[in-house]
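Take this structure, written in structure tokens, and hold onto it; I'll ask about it next.
Just one protein chain is left out here, and the rest sit where they should.
Up next is chain A:
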């Protein structure tokens, strides 16, 4: 199993719980806005601490309340692609791409800088500052940055939601290529039924 997730967390007065197992390829976490989909990604990334439960990816436990396991975010090997890109504004595109790559252990780097630039078509953007980028460009840089950090799996939080139709198609193709050519397990959050049906091999409904 790529993802084994059984967690719950209390956010204010609400309790958000998720339980699913997912195979390789893209698994969609599908549900209306406010269902707690992002909270689930945050728990898997280690940015939020579940009250209880267990999270494992490819058989490696990232969090296990019963066993006292709670890996730090930087030790989880996760590539988190955020809805709002979160590119570092004080670095160039190249600086953003290399940020995680520099920090990754040499044997964790499974793709190199030139490959990512080629794969995502970033050659013309390397010197640019993030604020100069269009939404589609920024999202490609964010994906490249995650891949270069030596990620063993990707978490994608509505990566298409702030893009226009043409950019959506562009990023959707990129995600399909990551699925097919790089064979990286992806957990994909969305509230768009068509998007999910096109990309995902498996759908987890949250309500």
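The definition used in the following text is that contacts are C-beta pairs under 8 Å (C-beta built on N, C-alpha and C of every residue); 3 or more make two chains touch, one makes a residue touch a chain; residues count from 1.
In the analysis below, contacts and distances are computed from a predicted model.
This figure omits one chain of the complex; the name its UniProt record holds, of "Aromatic ring-hydroxylating dioxygenase subunit alpha", "Aminomethyltransferase family protein", "Molybdenum transport system permease" or "Zinc-finger domain-containing protein", is "Molybdenum transport system permease".
Screening A:50, A:100, A:159 or A:185 against the full complex identifies A:100 as the residue touching the chain left out. The chain that is not drawn here is touched, among residues A:1, A:17, A:47 or A:69, by A:47. From the set A:37, A:54 or A:145, the residue in touch with the chain omitted from the display is A:145, counting the whole complex. Considering the complete assembly, chain A touches the hidden chain via residues 45-47, 72-74, 76, 78-80, 82, 84, 86, 88-90, 99-100, 103-104, 145-146, 149-150.
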